[in-house]
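Rest of the complex left out; these chains stay put.
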Amino acid sequence: MDWLQLSPEEWSAVRLSIKVSSWATLASLPLGLAVALLLARGRFPGKSVLNGIVHLPLILPPVVTGYLLLLSFGRRGVVGGFLAEHFGIVFSFRWTGAALACAVMGFPLMVRAMRLSIEAVDRKLERAANTLGASPLVTFLVVTLPLSLPGVVAGAILCFAKAMGEFGATITFVSNIPGETQTLPSAIYTFTQVPGGETGALRLTAVSIVIAMAALVASEAFARRIDRRFTVE
Amino acid sequence: QESLTVFAAASLKNALDEINTACEASVGKKATISYAASSALAKQIEQGAPADIFFSADRDWMKYLSDKNLTRKDTENELLGNSIVLVAPADSATSIDIKQGFDLSAAVGDGKLAMANVESVPAGKYGKASLEKLGAWEGVSKKVAQAENVRAALALVSTGEAPLGIVYKTDAAADPKVKIVGTFPEDSHAPIVYPVALTAESKNADAPKLLECLKTPQARAAFEKQGFNILLK
Amino acid sequence: MSLEVSVQRAVSGFTLDATFASAGRLTALFGPSGSGKTMLINLISGLMRPDRGRIAIDNTVLVDTDARIAVPIYKRRIGYVFQDARLFPHLSVRQNLRFGRFFAPRTDRWADEAAIIDLLGIGHLLDRRPGMLSGGEKSRVAIGRALLASPRLLLMDEPLAALDDARKREILPFIERLRDELKVPIVYVSHSAQEVARLATDVVMMRDGRVLATGPAEAVLPRLDTLAEESGESSSLITLTVAEPMPEWGLTRLRSSGGEWRLARVQAAAGTKLRVRIRARDVMLSRLRPEQSSALNVLEGAVTAIAPLGEAEALVTLDCGGDAITARVTRLSADALELSPGTPVFAVVKSVSFDPASTAAIRGVPSADLLA
């Protein structure tokens, strides 16, 4: 099992990937929920445009997404410049940028899962909450959201898994800087680009699978617990 | 203490990792090396990436930055050279003499000729130029399977998917599952060079030291071990 | 409280067009299946919007399509006990019950949690989820949930349909108490003439999306009987004044303008006015005063009208010293007794024929105390 031994640089890629994926997932949760709710329950002009934009990262080749991120959120990009200047938030060539890229790539998956679950919530229950005095926002928080928790969990885990595998957009946007932006997939990619890199790639792939599987199993267990609460008959 | 960052073509990884360690003493620190496609790296530098040194896999992307005054022209240096070779699976019985007007198409038969992308990836461009020069392109162009990069083209041959392929000598030599059928004459394509330069924005005092270190015998040995030709005598 | 409703709403194949006003404490919506009762209270609650119309409570306009007013559901503070229980499946019974508590302004929270839980008999269910409840348990929790939100108006859509008789008898007095003590105005949908007679101060009769009759219960219920003739549910409403108890027999003596009554299980103080419903089928007629009979309530009167009912029966209306009492007898008997307007007769009503479920207190006397 000698080949399973990770170098310090590889360890840092592992840690970074977990950090990036977790942040990508957590940070996009609120926005994802809001957008999912809008798409599920809203009726407004431009709904299909919003829906389209959400799906864009799925449709575009990741390299293109990465390049667009580089152009807009890079140091010299419109948004990136603004954020850096006014809020001190810098994405370019930071792990935060990797998280942003992963979040963007995972966003359509997250939103779709949440949206499906929200759509499946019986509106009659929401109305019932309204008659009890709960405003639309409260109703969302205490009725719709808990009832669509399976979808929220599914959305989060999809986003996390995607983030663990995302590479095209990340490497294009924030490059492949060890310790800062070199996530597991980037490290794997680098291995595949040189002779003799296969074992290294295999090793990291195994690590990546183990982590994602652990997250998956945990999420499934969680979903089962939620589910058990509704058991009927 | 400011970090020292190198943006290098992914195919240089093995050699550069070794040299990076070896040069730590003379430079005073270890560089952080981001390996990716030359195209991605060049565009990132254009967008203000914190790179001190750019080590490209071809002239075009170096020129791209150079034309935009993003490199220090005085440090530009075509350090390494490489050759392209025709490879076949190790168990293949094919033998071909690469010469003017040779019938590559017949050798490929019903299969495909695996190459890196002939429009965008350097190895592919060199290969196509060579075949054109040798008068073989016309016959074989319909049978070319273009991979994303040389490594992918090599994989197509080493898995037996394609009976023949055109890759760098550096890659072919290290893969026991393929054998080199022949080498393309150097004058049949533009020189295969790996230029390196300091970026215009680099203010790191250690960067020139690392650039110097790349020219030491020790470094040369490392490059040669990977099969590169040392162009800078 | 005054409730004014005038709404039109069309859905494919059905049009609701209802106008009524009620200042009553419990307005019963009564009508056959599919007559639009649920739709009407959906409109009041805000779950549905009228195509045209206006709904106001105590001069607060909830909806007015002309004025483009539509108060959002959650600001109406109208409790709703749904026809299906509609409990929140992810919350425990306790959490379901407490759901509305926090949304009512603190000063308006009149609902007493412990008392309501106790009355509804759901104390042992508090930690369950709705998926683990029986049909009747669900509907009791649904009633509790609506009440605990301390609503200003309570809509109840057949709240007792899934309950057994014993449970119903327990909960009916409680609804009366809500109506009389807590002054929560109630709009109550029911199929049961009994429930309506017992509870309603006002009645809205619906059929095919239209209001057939509306007004105070005393005025509408007899018309309800006419409509419900075939069901054997014709009845009269009589107002009785409590005179004195007869403790040795467990009875109470009461008086109406027509005479004296002796009823069991009345626990109201002397002087209290009670309304009782006497079903026409429970009234026997006799030309002679019955002797040595178990019937304690015999009123002397005269026939005012005779209306044939089906092929075998007739509804005979009497005037007993001011009380109008209707009896349902066979045509054979009417003929044998030679009844015609003016004929003097005795109305014989068994004391136990007074249906406790249709005895209601008048003027806020808590009926729960009234009935053992």
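In this document, chain identifiers A, B and C correspond to the written order of the chains, with residue numbering beginning at 1 in each.
In this section, a residue touches a chain if its C-beta (ideal position, glycine included) is under 8 Å from a C-beta of that chain, and two chains touch if they have at least 3 such contacts.
Note that the structure is predicted; figures quoted are calculated from it, not measured.
Student: Only one copy of each chain type is drawn here, so tell me how many of each the full complex in this file actually has.
Tutor: Formula for the entire complex, using the labels shown: A x2, B x1, C x2.
In the analysis below, only the chains that are shown with their structure count from here on.
Student: Starting from the mean Cα coordinates of chain A and chain C, work out the distance between those two points in Å.
Tutor: Roughly 57 Å, centre to centre.
Student: Whole-Å distance, chain B centre to chain C centre, using C-alpha means?
Tutor: Chain centroid spacing, chain B to chain C, equals 91 Å.
Student: Could you tell me the distance, in whole angstrom, between the mean C-alpha positions of chain A and chain B?
Tutor: 34
Student: Would you pull the chain C residues touching chain A in the complex into a rising list?
Tutor: 45-47, 72-74, 76-80, 82, 86, 88-90, 99-100, 103-104, 129, 131-132, 145-146, 149
Student: Under the touch definition given earlier, write down the residues of chain B that touch chain A in their complex.
Tutor: 5, 7, 10-11, 13-14, 32-36, 40-41, 43-44, 47-50, 149, 151, 170-171, 173-175, 226
Student: Spell out the part of chain A that touches chain B in their complex, as residue ranges.
Tutor: Its residues touching chain B are 63, 66-67, 70-71, 74-77, 92-93, 171-172, 175-182, 186, 189-190, 192-197.
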